[in-house]
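A protein chain is absent from this complex, but the other protein chains hold their places.
Every chain is named by a letter (A and B) in the order it is written, and numbering of its residues begins at 1.
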Amino acid sequence: MGAPRFWRNTKSRYNLYGVRCGTCEKNYFPPRKICPSCRRASKLESVKLKASGEVVTYTIIHSAPEGFENQTPYIMAIVKLSEGPMLTTQIVDCEIEDASIGMPVEGVFRKINESGRDGPIYYGMKFRPPRSSN
Amino acid sequence: MNRVAVIGVGVTKFGELWDYSFSDLFVEAGSAAIIDAGIDGKDIGSIYVGNMSGGRFVNQEHIASLIADHAGLNPVPATRIEAACASGGLAVRQGVMAVASGMHDVVVVGGAEKMTDITTEKVTQILVTAADQEWEAFLGMTFPGLYGMIARRHMHEFGTTREQLAEVAVKNHANAKNNPTAQFRFDVSVEKVLNSTMVADPLTLLDCSPITDGAACIILATEEKAGEFCDSPIYITGAGQSTSTIALHDRLQMTVSDATINASKMAYKMAGKTPGDIDVAEVHDCFTIAELIGIEGLDFCDIGSGGRFTEEGCTAIGGEIPVNTSGGLKAKGHPVGATGVAQVVEIAYQLRGEAGKRQVDGAEVGLTHNVGGSGGTAAVHILER
Partner (left out) sequence: MKVGICGYGVYIPRFRIRVEEIAAIWGGDAEGIKRGLQVQEKAIAGLDEDTATIAVEASRSALAMAGIDPADIGAVYVGSESHPYAVKPTATILGDAIEASPVMTAADYEFACKAGTAAIQTCMGLVGSGMIRYGLAVGADTAQGAPGDTLEYTAASGGAAYIIGSTELIAEIEATYSVTTDTPDFWRREGEPYPRHGGRFTGSPAYFKHVLSATTGLLKKTNLSPGDFDYAVFHQPNGKFPRTAAKNLGFTKEQIECGLLVERIGNTYSGATMLGLARVLDEAKPGDRILVTAFGSGAGSDSFSITVTDKITEKRGETPTVEDYIREKKYVDYGTYVKLRRKIVVPS
């Protein structure tokens, strides 16, 4: 991915900015230009979603795409945010055998990918099991 | 609306065809179909070709022109259709619409993909362009990964077992043994599937369709023209197409292919058929789990029961509804843009009674089901003798 294409979405990649439709009161992530339920009656406004939710399903990637080869095996999951939308994310700081459906997770800022050794570095949100405190 | 007949079919061998270029593939499949139909170049009104990513697999765009040229068919109009792995199915639909509308009397519908000229890593990357680039692929997701997540959720919701998934591969490999053009003409066991290299847990290498070179072609004509050229026309009596979200995470129930449900309802209604009327079906099994949600979405069995249905042998030849007699994408091979057309070729063989050792006795009504991405597009056709 080229730098402009990444940069355009920085706001939603560094923090979970989605949109909320004032008509149907549903949240969407990533932001959409039209609410798929309300269409021309859409009343969309930007909303920062809490980076917490639970794993709906997951897989362990053993055969990775370019740029991710060094990380295998790694966990990819669909997470349902506490405020509604679902998103695809890597689950980090979790042993692969500990991943499970229903597992609570929270956001953590990580490096997503980089365009080779001399290209831009892309950051964003991944998810991890909540930090055990004390 | 004109009735639309399949009057000729052609297909190349599927596999790693090191000696074949992209254009060698479609010229061979196209010539075979034209000869099978007994038509001449001057009879052809238009060409439709399904191709997912000539631009990235072989660095060639503008392939409709390339095909018409290399097939010696200039100046016939030619159009490329793209919908990821459903490109072929959508090309068939375009051909059907062109003939049904009366725009053309005879059209060529082809599908071709040359996938082995680049590394496996690059192929993986190209295939995942069928997913949401910015919010799935960019984050490290792969195609087997998306279907791996569907599989895990299906197992969680419905109690589908790992073994039941493997049964799809076992059946389709057994069928491919009797298909001379299939890529994998050998048996696999449940144990072998379970113990093969893990790709995207819970899916192993033998749950996945292979990287394949291949092309397929069909000739469509009006009923009147069909009578002129052909003794055994097969009619496309139902055609349905539907979309769903491009990203799997936006699908309300990711274990259900709503695009399949909607496309098949459309096709069943148009043909005046019910799922019970189907004698043989080619179902999009890019991964073993895909066949399960395919047969559930097509209403061959209840939602969630695909694993049991398969395990009980209902989808085997001789079963209630034989599925993927060709070996499916899983064992016949999956040259992505060609697949939707190749499915129609197999059903034509079955309805003509030319399927050899894999023939379903007395097959009169067949169905094809072609999916793009993780379910963002589905195309269903119903064919009758």
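Heads up, the rule we're going with is that a contact is a pair of C-beta atoms (placed from the backbone, for glycine too) under 8 Å apart; a residue touches a chain by one contact, two chains touch by 3 or more.
Bear in mind that the values here come from a model prediction, so they are computed numbers and not experimental data.
In the full complex, the chain left out of view touches A. Only one residue in the set A:46, A:71 or A:100 touches the chain that does not appear here, and it is A:71. Across the interface with the omitted chain, subunit A contributes residues 10-11, 14-15, 70-71, 90, 92-93, 108-112, 116-117, 121, 123, 126, 131-134.
Everything below uses one rule, namely that only the chains that are shown with their structure count from here on.
Subunit A makes touch with subunit B in their complex at residues 1, 5, 9, 30, 56-69, 71, 73-74, 76-78, 86-90, 96, 101, 112-113, 122, 124.
Across the interface of their complex, subunit A is touched by residues 121-122, 124-125, 128, 132-142, 144-146, 148-150, 152-153, 156, 197-203, 247-250, 254 of subunit B.
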